[in-house]
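One chain of protein is taken out of this complex; the other chains stay put.
We just call them A and B in the order they show up, numbering each chain from 1.
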Amino acid sequence: MQFIIQQTLNALQLGSVYALIALGYTMVYGILRMINFAHGDIFMVSTYLGFFGASFLLGHALHLPGAVTFVLTLLVAMLGTSLLAVFIERVAYKPLRQAPRISAVITALGIGLVLENFTLATIGPEPRILPQVIPVINFNLGGVAVSTIQVVILAVSAAVMSILDTIVRKTMTGMAMRAISFDKSVVPLMGVPTDRIISITFALGSSIAAVGGTLYGIAYMIDPYMGIRIGWWAFISAVVGGIGNIRGAMVGGYILGFVEIFVAAFLPSTYRDFVVFALLLVLLVFKPTGIMGMPVVQQKV
Amino acid sequence: MKRRHTVPLQRGWLVALLLVLILFLSILLPQLGILNLYLQQVIMYVGINIILTISLNLVNGYMGEFSVGHAGFMAIGAYVSSLLTVLVFPRSLGPFIFPLVLVLGGLAAALAGLMVALPSFKTRGDYLAIVTLAFNMIIKSVLENIDAIGGPRGFMGMSKLTNVAWVYIWVLLTVFAIRNFVFSSYGRGILSIREDEVAAELVSVNTRQAKILAFVISSFFAGVAGGLFAHVLQFINPRSFTILKSTDVLVMVYLGGIGSITGSILGASIYTVLLELLRPLGVWRWVVGPLMLVILMVTRPRGIFGLREARWLIPAEEVQADATATS
Partner (left out) sequence: MPLLQVKGLSHYFGGLKAVSDFNLDMEPGELVGIIGPNGAGKTTVFNLITGVYRPTEGQIWFNGHNLVGLQPHQIINKGIARTFQTIRLFKDLSVLDNVRIARYSQVQYSPWSSFLHTRWFGEEERKIREEALRLLGIFNLGSYAQALAKNLPYGEQRRLEIARALATKPRLLLLDEPAAGMNPGEIKRLMELIQWIRREFELTIILIEHQMRVVMGICERIQVLDFGETIAEGKPKEIQNHPRVLEAYLGKGVA
């Protein structure tokens, strides 16, 4: 029983990160109908930004309280990542909005490769972990090991997700985002600055991924190629939840976290990929639009 | 209505002669030592990539689908052909049964292609991408878990049966077969699916049959490419056939241009050669290369030769139809 609870905690932790990253995919897809394949690598860059941010803040003997250092690291990562994402959007994606969708996808793949290998070439392939911005204290609750890191990850993720939910549902920007996702051509006619909203979407999605990145970097190792694995996993989370659906991305992230942890707990590690993808296939056969996706509207003839 | 026999026939003979000449060169030059081993390897990789690219272009370019798991079919061809040459057939027969082994590898891959075609009846676009991705990863996972063929450590021991001549022959076969297929009613049926699948059904196109044809043919040639690949590298492992490899092929397809055999030949050649030329840059070549791709895509989204075809590939009758159309 304790084993189950332990694994559940691990799954929630991992799932939180997947959910945060999945949100970025789903928001961009919702607004542009485009799968931003570079998103996973943007996430990877954010982990390194968190690494360097934390190293800098801790290394300069500023003697700031832990919480402040942590928040500052987050902000550094979020800011840097959003700038990068918006830059990419303006320079590479915007010119392709009228082009065949596939061109944008290839561009995204290319940008991902550039990010991965640039990081590899400049910083090196060695895996790293973020320096301790949060004091690591382990509790033992009735046989289950809980660490401060887990608590922080779960708490911060929950907070970020509810903030995003509020933004999307209650603010004008959020409403504009949802409007654009329904009908991009009409919205500019109503005076909504579509380009600005699109950039905000990219910035928002990437900032959230950066939160996920910093949290990930605190708990696990980071390396330049992690974007591929984690990126694809988060992408699958978004699809499982129903791509384009924000709540779906959150749900999908946790589902994938659970599947991954529990499969690894009971089966040899080489089976993990197989089970995940097999489940994905089964889901897509029965519910092609994902768990919370809208039913496919009959194609208008 | 006059049928112009003379020009196409003469052109046909000329082309055939040229192709046979190149075949002789492909056998002769390596033997004479004019082409060193490194150049031979590059040429072989170019050829293998051309086969991969043309085959994927059939599904992604001509049919307009989004299949991102091509490496999976390559893997099946690679493993099946390798198992046959190493474990089943006697070594000495190697060079003679090589074509057979490649075909068998291709057929195994085609069977997998058939399985991928089935979900394509109901899903399209991004969701089909995920299905094909899942297939790719599942194949890779399955291969990793079968210890008898080496599991994650891979499989080795193949003789170096692939050479420039064989690659050249298979490139020719691929170009010939797919070009003929595309310029037929079946090929046009596949094009119509890209244009408007529902309308295609409503003008008598059996879209299910067309999709099956496209996927099966595409994966067959990918399997052949896999077999050629395995017998030049002489070592294969599941990690060579992940989404990264599939991405390589995707890039070559869209670089060269969708719906164009000429484009695929160009895309594959340029990409392979470019990566070789950039080798002195070390790890930076993987930064410069993709960056150049991004710049190309942003400035020329359709790829180098998108939707167009070199004159010499188009059947004479298609070009001729223009003259007889006046009414």
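The rule we apply is simple: a contact is a pair of C-beta atoms (placed from the backbone, for glycine too) under 8 Å apart; a residue touches a chain by one contact, two chains touch by 3 or more.
The structure presented is a predicted model; accordingly, all values stated were derived computationally and were not measured.
Undergrad: Specify the residue from the set B:Asn57, B:Ser120, B:Thr162 or B:Ser192 that touches the hidden chain.
TA: B:Ser192
Undergrad: For the chain left out of this view, which of B:Val205, B:Val224 or B:Ile304 touches it?
TA: Reading the full complex, the residue touching the unseen chain is B:Val205.
Undergrad: Can you list, in ascending order, the chain B residues touching the missing chain?
TA: Interface residues of chain B facing the absent chain: 176-177, 180-181, 184-189, 191-192, 195-196, 198-208, 213, 307, 315, 317, 321-322, 324-327.
Simple rule for what comes next: only the chains that are shown with their structure count from here on.
Undergrad: Residues of chain A touching chain B in their complex?
TA: Contact set of chain A toward chain B: 29, 35, 91-92, 95-96, 99-100, 102-103, 105-107, 109-111, 113-114, 116-118, 120-121, 228, 232, 236, 239, 243, 268, 270-271, 273-274, 277-278, 280-281, 284-285, 288-289, 299, 301.
Undergrad: Across the complex, what residues on chain B touch chain A?
TA: Per the touch definition, chain B meets chain A at residues 60, 66, 119, 122-123, 126-127, 129-131, 133-135, 137-138, 140-142, 144-145, 151-152, 198, 243-244, 247, 250-251, 254-255, 258, 282-284, 286-287, 289-291, 293-294, 297-298, 301-302.
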